[in-house]
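Take a look at this one; I'll ask things after.
A protein chain is absent from this complex, but the other protein chains hold their places.
Labels run A and B following the written order; every chain starts at residue 1.
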Amino acid sequence: MAFYQETLTLNSRRAGTHEFTDSVAQVVTRSGFDRGLVSVFCQHTSCSLVIMENADPTARRDLEAWMNRLVPDDDPEFEHTLEGPDDMPSHIKMALTRTSETVPFMNGQLQLGTWQGLFLWEHRVAPTTRRVVVTVMGEARQT
Amino acid sequence: MAFYQETLTLNSRRAGTHEFTDSVAQVVTRSGFDRGLVSVFCQHTSCSLVIMENADPTARRDLEAWMNRLVPDDDPEFEHTLEGPDDMPSHIKMALTRTSETVPFMNGQLQLGTWQGLFLWEHRVAPTTRRVVVTVMGEARQT
Partner (left out) sequence: MAFYQETLTLNSRRAGTHEFTDSVAQVVTRSGFDRGLVSVFCQHTSCSLVIMENADPTARRDLEAWMNRLVPDDDPEFEHTLEGPDDMPSHIKMALTRTSETVPFMNGQLQLGTWQGLFLWEHRVAPTTRRVVVTVMGEARQT
């Protein structure tokens, strides 16, 4: 069993979910491993990861709208507001979703279900650059 | 360190939490490894994983009822309703819980706490078949 690691830079141009399944699949390809496990780690506390339905965009729109209703920007109880009204809601939405995700692969292919995609969920309004560490653990093809 | 992988098929006959700790423990046994880490990955976006109290069934009933109140089926804001009123709530409940979970093992035994069990949380009403990929990474016993 061997180990391969890359850091991806993702530009999230707006709040919402941004698919990067292909970028992770390419890291698995570059690892040269046939089967194993890939870990994806988000290095931020105001965006997060989620594996979500990637066929019908209304599913993600409804998810984002529901989360915005659950954690509204204008909550008068928040004390941590230095970076603006979307600062504290971003941390809460992050805590309710995921910082790390692990996905198995076989024959060099991610074993995602038919309707699954891997998304960076940007919770801040302003465009920013995000870093995700991809760690691949696996085995070469048995020959 | 070596690597072992199996896909489990789970039949979730109703919405709610279904324990499958024993099935994962059996995969660890079949791997033949003495110690390591097992990753469990759910290949769907309308059911999810959770590690929950497995002694008193009222704990899980209360958890399910609370989640159903937080994410009701009849939300008029939802646009993604093609597969019925439980379609979009299922995706949201999935995003709020987990798609992947990792559990350590020692001496061939899952290192779960005394009251912990691993559950598939079915969010759809209609019975369906679910697939979970179990990846074991570990070492044989030192002799």
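The definition used in the following text is that contacts are C-beta pairs under 8 Å (C-beta built on N, C-alpha and C of every residue); 3 or more make two chains touch, one makes a residue touch a chain.
Remember, it's a predicted structure, so these values are computed and weren't measured experimentally.
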| item | value |
| --- | --- |
| Touching residue (missing chain; options B:E19, B:D62 or B:E83) | B:D62 |
| Selected from A:L96, A:L110 or A:V125 as touching the chain missing from the view | A:L96 |
| Identified contact with the non-displayed chain, of B:A25, B:V103 or B:L120 | B:V103 |
| Residues from subunit A at the interface with the omitted partner, ascending | 1-3, 5, 7, 39, 41-46, 70-71, 75, 77-80, 82, 88, 91-92, 94-96, 98-100, 102, 131, 133, 135, 137 |
| Residues of subunit B (touch criterion as defined above) contacting the omitted chain | 1, 35-37, 50-53, 56, 58-59, 61-63, 65-66, 69-70, 96-98, 101-104, 106, 111-113, 115-116, 137-139 |
